[in-house]
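The block underneath contains the structure these notes are about, expressed in structure tokens.
A protein chain is absent from this complex, but the other protein chains hold their places.
Chain nomenclature is as follows: A, B and C, assigned in order of appearance, with residue numbering initiated at 1 for each chain independently.
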């Protein structure tokens, strides 16, 4: 049997397959207390079958695996809606300071004044940026922020004994978490259409908004990367119908210092700290999804909320709080990173973030619109949604183009979202990538378009040089193998 | 112009070539003191032309570059004489504690008691391991340890007014630093032959050792990975001639707890903390090369030496010290790592290090000796020197085999050292690699031998899948390009 | 002209933003507008560029000073405090391997692995994570992680409701209040009723979707999971068990008792306490129920060349496909914390997890028996003969809050005041990070404070 000679062809065996009885990577200290009686053996289990490997094997295994990933630290990652921007290293470092990382969530307030002060400052800054001064940092991600926001909307209507408001109006372009959160909140989801410009169809909204409307959920800028030109009219329609306006703030990266959500008529919003405020995505979390509301709604916020008292800082529970949406106080060390980010940029820096994000997206759009259709042919905000319909006609799908980009060390754009755009490729360059990188991306996208005619197999079989080629996802779902087992 | 689509084909441009006027990766704080007059402009320079890149570019550039390296964290690295073993992460972490990393070398002793205590403890442990109780941690690497040791030898003879001792006897198998250090110490280097077993030719030594002999430099175990069977006779010959015995301790990894150098007749030795004591090699340093001597010679040690006094710990200068061989107190944070390594292993662990290192090397030797010639056909210590002479006859040099190993993700053994072995491939597996890794290496080495006949071009053109193929080193030396320049 | 590109603001050149004035100028030219404002036409003019009350940006050195001083205001082990708090967040030694791997930017700065070809690292780690959780819990399948323990428990109860098509959920009265509280917040608009079940109950309503059991419970005591699970099954309900994963190094796994869904707070497995988060919720269940599981799931498959690879699977359960009919709204989850747990489990390994559980057991029992000897203090579990792990309730001679105030003066953060659930009760937790000397110091302080009452 010949061994494959290829430095790129790495050993993919799992830890359990590397396990050798008796090896170890760690030693516990000996007990320094007098030996205690163990419980009755009926309580006790046999060994937990975990890996038995050396410490070097642990380090080498995970180090090699890490190299199989694309990441911001190593690749351009223009994943629309996800805001893959630079995650400053200083933020990781500071959030790991023992005084922040080694404190227990139930310590008395007077032993964690610095931590609560940090939370309070962050609440204030987020309140200022959105214009919505009631802030809770409890939600653990955007979707939980949405859910918290919807709980608040329901509590608001309930407090007014307005019990028939059980409908959430959601645009057809909305992110999946919007309807999913609405369903969790016991709301019926009614879809409002987008018009051919990608805007909310105002007439349709007018038809749908009524005495049953609890809340209208709008992503600002929209999931097409567009700013609703009729935003004031839209929010007025909802308010006139007695509903609240919820803004999905996943795209807040476009708006910092350019407009306050409150001025647009927004009552409630969330922000993904792991997007706009640059905390690392971690391969899928942890995140943080603070919820921000008007003064009027602040009493419904989930707990805890950091407050300033006469003696200092404390964690409090709003009067009519919707309650506890998770274990403790939210993603504290993510909040610390976001706080550091805001402090490092300051007012002018945050404005510059949005300005540059918008310019970069429009630059890409301007340079590609002759080759690729646009979801909407107008200036975009911080991302542009291309549509590979012309390419599809020539035999190559959006997915193929996305996969081909990987060959060039560029991560794929978001594919097939929003659902209303055929062959969507949603490109978000962010402000933290250089013009040179944008130009490289543009050149590659143009070249791929050329390849469709010149060498389509290059695209259909892409990616070529990664640790795996395209995977059989159908079989994976049909016959799920979800864990290592001994008997393989 | 088409862009190469290959995720492995990375952008190798230098930082200066990525530089854009006005970009920056860092901001200094504003001055908080009243503005001070600058010196006369005749003192002042124009801008220093350094890179102008963003912070993300800094991180991405170096992160991507790092992935072009083989390393212990990612590869088996059986580089003989270099002891590429696991470098525990806890050691890096502890040596970076602010109380160790942020202290100034000239702080008063009473403000750095912990640091000096650490140095004293490490001195004691090294003294105990070698049996040579006089220890200075000042030398910054093995070669500087050698030089310090030779200065001590010279000081010893001078103190006895024995001024004609100006010869260092060095085996033909010695590492290049041995003769180079001897030359720096103003010694004439006389070479003693090895016999056909790879041992010091005792008769030849007897001829050479005389009233001019200052020192005999012997690597123990030898650079062939062998233990001199006549060691006691050898050291006696040198002592009888009035010379001192210097042991190059680069291979101390084989001897921990198995034998003390002092018992073999050694007067002076160094140890490479970056080998035996597992501090990371860093791509070529920093290291640390403490020098250990007999009680009699301790008064000549370079300064400083950590001592215990009535009030605590202090840095002292031995009475007849050979002086200051570098700026401050040696590689302190490397010493801290080595100290942590010794404490983590303890007596039994250190013994186990050497035992396992020896077993692993002999296992590889036993499994390859039918295919590859051995420099000496006997049990080895912690490394085995193969000789690719049989392979050379079939058209493939040691260098080719070394390069072919890279294709399998295995670092090349040390090539063409020691100089007395034709087509030497010096393999040091170390105790920290698993049997499975050794078996893989053995299988690959056997397969390469098969490939010589089956597909020699695979070997001649190796490596195939790395960031570069073989480099034109001749042109590099003939027309040296040693830096970026603006006008390229 | 440069200033117009940033709409009147001085254009800012920041380390996080590479574009320079001239590049911005050039890009605006290509786009075909004079200034940024040309791109903002859709934003109502009267609301554009609002006044904002925010500080100016700090240099990195200043930032480190500002946040460093906030950190320095908190009491922690590094500032010399001992702590005996547990109750859902635990102080454990985190091995260097965990921190070292957590520094790999390729893991930290990647997105959710929607492009599997470019995310095999994250995906294989996730598969390892699922394996570790199955091995620990003795369950058949696990997902790749939830937000935290309480949300995992809440989602498990909701899943039980979906599986059984019932709307009443039982929760044991001995559970940490955070579990039913989170469940309430998660279910209140879904027509789910929550009822309390006593641990010694011998019958339950016949329309329960599940019994939710915490074991070790809030008071550190092991519940009779086997009996309660049988009781649930006899009534057509599922058994949902919320465990402390460290205890699984020693105590029987829920899988041995035919439990249906197991959840846990993953924090004890190598995750800093970090004032409460981010953590990771562990979630495992019987294979029969996987299509009702919430959260992300990673599966093994092959590529077009037959090589093994990993990918997200069963995505049709998730919000981005099924939207309002998804099994959960979760999207961004806790992959990186899952990595920490995985490296932790790989580092401790078979022997380590056992030794750790034993060490925690020894220390907590030593502390309990020493406290139990003190005048005026009783360890409840010792009085009742309950089996406990990690933490235990001490009935104190006076109010725990008064005792804790005195302890704090001695740089000791005492146990949690649970007098709302148990008279003068203090929930004390001891792990391997407390030395005998630390415990003795605590016991001595309790003794002195008790005597001075």
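Observations on the structure shown:
FYI, a contact is a pair of C-beta atoms (placed from the backbone, for glycine too) under 8 Å apart; a residue touches a chain by one contact, two chains touch by 3 or more.
Values in this document were obtained by computation on a predicted structure and should not be read as measured data.
In the full complex, the chain left out of view touches A, B, C. Looking at B:164, B:343 or B:393, the residue that reaches the missing chain in the full complex is B:343. Residues of chain C that touch the chain left out of the display are 60-61, 64, 93, 95-96, 100, 103, 105, 432-433.
Taking the whole complex into account, chain A touches the unshown chain at residues 20-30, 53-57, 59, 63, 88-90, 92-93.
Here, only the chains that are shown with their structure count from here on.
Among the remaining chains, B is positioned farthest from chain C, on the basis of C-alpha centroids. Residue positions of chain A with contacts to 2 or more other chains are 23, 55, 59, 63, 67, 72-75, 86, 88, 406, 432-434, 463, 466. Residue positions 14, 16-18, 23, 57-58, 60, 95, 97, 100, 105-106 of chain C are each in touch with at least two other chains.
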